[in-house]
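The complex is shown incomplete by one protein chain, all other protein chains being positioned as in the whole.
A and B label the chains in the order they appear, each numbered from 1.
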Amino acid sequence: MQIFTCPFCGPRDEREFHFVAEQGKVRPDTTQSVSDADWAAYLHTQRNEKGRVREVWMHTTCDEVFVMERHSVSMEVLATTALRKEST
Amino acid sequence: MTSFRMPTGGLIDRTQPISFTFDGTAYQGFAGDTLASALLANGVRVMGRSFKYHRPRSVWGAWVDEPNAIMTVSLDGRDLPNCLATTTPLEDGMQARSVNAWPSAQFDIKGGLDLFHRWLAAGFYYKTFIWPDWHLFEPSIRRMAGLGAVSHDVLDGYMSDQIHDRCDVLVVGGGPAGLVAAVAAAQSGQQVVLVDDHPTLGGSGYQYDRIEDMDPQGWVAAQVQALTAAGGRLLRGTTAFGVYDHGLVGLAEAGPFGTAPRLWRMRADRIILASGALDRQITFANNDRPGVMSLFGAAEYLARYGVMAGRDIAVLSNHSFADRVTQRLTDAGARIVPVDPVTDTPRVIGVKTLKAIDTGTRTHPVDTVLVSGGVTPLVHLWRHAGGKLDWCDQRQAFVPGAAPKGMVAVGAANGTFDLEPALEEARGVGAAETTTRPSCSIKLTRLVPKLGTTARQWIDLQHDVTLKDIEMAARENYVSVEHLKRYTTLGMASDQGKTSNMAGLAAMAAVQDVALPEVGTTTFRPPFVPIPLETYHGRISGELRNPVKRLPLEARHRAADAALCEYGGWLRPGWYGSGDPKQHIQAEAKMARETAGILDGSPLGKIEVMGPDAEAFLNFVYYNTIRTMKPGQIRYGFMLTEGGIVYDDGVVSRVGQNRFIVSCSSSHVDGVRAHLEAWRQDGNDPDRIFVHDLTQHWATVTVTGPKARDLVGALGLEVDLSAAAFPHMTFREARFHGHTVRIARVSFSGDLCYEMSIRASQAERLWDAVVAAGQAVGAAPIGIEAMSILRAEKGYIIIGKDTDGETMPHDLGVSAPRDRKTAAYIGDRSLQSETAQEACRKTLVGLAVAEGDAPLVTGAHAITTGGSPRSVGYVTSSYFSPFLGHPVAMGLIEGGAARIGETIEVWHDGERRTATLCAPCFYDPDGGRLHAG
Partner (left out) sequence: MRDDRNKWAASGTLGDGFEIGDVVVSRVRVSRQLLVSGPRVRTQIDVPTVGWPEICEATTYALSLRRDRVLVVNGDPVEDGWDDATSQARSDASDLYSVFDLSGRDAFNVVKRGTEISMESPSRSVLRRFFGLQVMLYRVQAEDRFRLHVARASEDALLGYLESAAGSAWAARSR
């Protein structure tokens, strides 16, 4: 099992985590007109890169959602970033 | 003592004799023997029959590289199949039986199969047995092949213990290099764990007369002492079977015979691979005969077990390291005949007993042929971790190349075959110094298999793959190493090509006339040796494999004779009573319509959403409008996915300006919580919204039916239950013996219904009071099955049963938000897509059958008539309604909502029936009973 680092809890077994999405997708403003192509891209298009990837993960143990940068071939974890600045 | 057992020498204890049997014959060995060493000591040669051709076989090697000596072993009533005789420690009373042979390995009646070898070559299923239909032959073929039978008795207590651990340095291999590396690392202050798969450490060290001027046993003991003194840990009889991501190593620690290994999930910052090397096969005529063995295997038998492989020995070798072993065998009294495999064309003579070796020019009478075509570093774990291999021409072997992160190889595993340089290299690595591979003294002549001979030459002993099979694979263009492997099955047996990979590559290289490294290598995958499946799950089995959640009221349900079953992850009452379920379920559903039913609704989700942005947040998460709810109100709603699919349904209660309770489906609680948290943190201000899952803090007792008000009124809760004061879809708080009870007037049944939630520690008290009050009005507990009928009579859906992966809210008849809600919500844009607007979408309808007909089958398909029928939907729920006296059913049918009144054909398992589409509500469509005054 891999070790992922939750920004709050620290390093934990990968089974405590769940993949959420590729990082970088912004939800279109659906109160305005959104084209079929834009909406389809938001729903379905993935970059699916080989190598460095930036992903949104959830640490389901504490529910923290964060960004993890990984290498999709070597499985190395490159960086873990909280969505928000530390408050304390 | 037989003449194959030396009077002294080896690690065995000659004062502890051990009795055992093999194929019914009694033999004796000693403590410290393996099954194989004891059999060899007794002069037993034939130990099994090969997989395909049933050729008599003996041992090749002394440890895990053994491809032939596989046995079923029994001890004290425990029976284990597929034991490798070379790694099974001998125990008193053991009974070993050869596999794939009847009545014994020595006299196997299927030995005649070998005569048909020309029709049993690689790919023979598809060639010899393709006509008329190969399936006809398959059962017989499978019965004839195979290794070992599994006893039908599951071994009691055969459970793998599993434990996590970590260390700074994990040293894999307790031979000379591994030992000194571990000592150096431990003495430099590192937390070290050393693992070795033998019961006794020392690896190949016992094959030397002296190590650093000590006898090997004394030297090994000194290393062990130094290691433990420096705080190092040792795991003997433990195989490192795989390296996984982020420095995780799987270790299987063997226990007493018949017990499952212990799994260590060992996390190591650094792995030192000292796994040693294997002897390399040589391909020559009849090289699979009993008596043909690995040269270094013979050295091990002598060094560890004091057993001579033979008396008159031919040594086939192409390299200088063979000399040391040959000398030791000579010193032990063997007569040696050297044979050069490069210049000669060797051929073994003898079937069950080796008689001679023909070099092409002469025939030498010998009883044993010892073979070494080179030394192959064991690089499996290196490759698991993604390390690269380099080809070395001098060694004619693959050696570790570019290292994976956190791993370094030492000793023979690194191609450092000479002892002193290996010790120096290992000490440096253990102390974390940068080292380069020292030069190797080996002088080796490249050996190329001779193609096109008439006699067969074996490549893979366990799967009976010969050089002819390789030649044929090449002729049929299966030349890539991946195709070669899978077409011939070379390297795919339980020994995973330990002796056959290099031979196979050399053969394909010869066939294609290229250098060996150009053929390539296949992927090394864990486990390094066969590991029982039990090891991977351990105590996660039986009731603990997928434990159900338990209700606070379980004891009450059991006492009331409830039939309990898993439903949505919880153990819940399906109905109450023993015997025929149908009658109980029908009676409960009828009673709930006539008087009242009492249901344990505790698993219902109770997720509180609080904060100044809670209202806006839920308004976004829900399809329905939440903004307009007032405190005390309950609203039914859907949660959609961004694809517009209905993900969950449930009710939301507004407790206050900044406080809501989301009552989602019991099976979706974790999913809904995660869904809320993901959106809360990524897209909203999490400082203004908080999600508390309190589902299990509260138990819920539900009372449904015309008598519900009377029943609840008798509990003394001091709440005005009149319709005017307490309308449908509102809630109140009351006190029950000093504890808060939240009473929600919300209905799953279509009847007057109250859901009472109280803290779980008070559940039994409330339940007892409700059941007692129920007796006065003719009400009693009902289970899930009855509940399913009640809600179906009313047309209330169950997500995932009456909806599927394409169902959108307007398919269920709920289209107001889609048309009118202006605020954004999850899934909104998807409801406007082309697919979402199609007229032929499957929509929810009721399905009625003719009077007296049986209920439709759930899952039955509605089909078009005439021509080639296709499915236009299916029955999602179907029951016999005891209250209405006829079947009720719902389904998702294409364009169904616009086809009310039409008759359709319903097909199931060859049977056709007709049904009429109707509104999906068979009970109280006007809602009079629901809003009961």
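Simple rule for what comes next: contacts are C-beta pairs under 8 Å (C-beta built on N, C-alpha and C of every residue); 3 or more make two chains touch, one makes a residue touch a chain.
In this text, all values refer to a predicted model and were calculated from it rather than measured experimentally.
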Inquiry  = I'd like the shown chains that the missing chain touches, ordered by label.
reply    = A, B
Ask   = If the hidden chain were put back, which of B:24, B:93, B:255 or B:727 would touch it?
value = B:255
Inquiry  = For a quick check of understanding: of B:10, B:611 or B:795, which residue touches the chain that isn't displayed?
reply    = B:611
Key: Selected from B:432, B:472, B:509 or B:548 as touching the chain missing from the view   = B:548
Task = Tell me which residue among B:470, B:784, B:808 or B:831 touches the hidden chain in the full complex.
result = B:784
Note = Given B:558, B:627 or B:801, the residue that touches the chain left out of view is B:558
Inquiry  = To test your reading of the contact rule: which positions on chain B touch the chain that is missing from view?
reply    = 159, 161-166, 255, 262, 265, 267, 539-540, 543-544, 547-552, 554-555, 558, 562-567, 570-571, 574, 581, 608, 610-612, 614, 655-656, 658-659, 686-687, 690, 692, 694, 696-698, 759-761, 784-785
Ask   = Tell me, which residues in chain A touch the chain that this view leaves out?
value = 1, 6, 8-13, 15-16, 61-64, 86-88
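In the analysis below, only the chains that are shown with their structure count from here on.
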Complex interface listing, chain B residues touching chain A = 244-246, 248, 265, 267, 386, 405, 642-643, 673-674, 677-678, 681-683, 686, 691, 822-824, 828-830, 833-834
Message = Please output the residues of chain A touching chain B within their complex, sorted ascending.
response = 1-3, 18, 20, 27-31, 34, 36, 39, 42-43, 56, 58, 60, 63-65, 74-77, 83-84
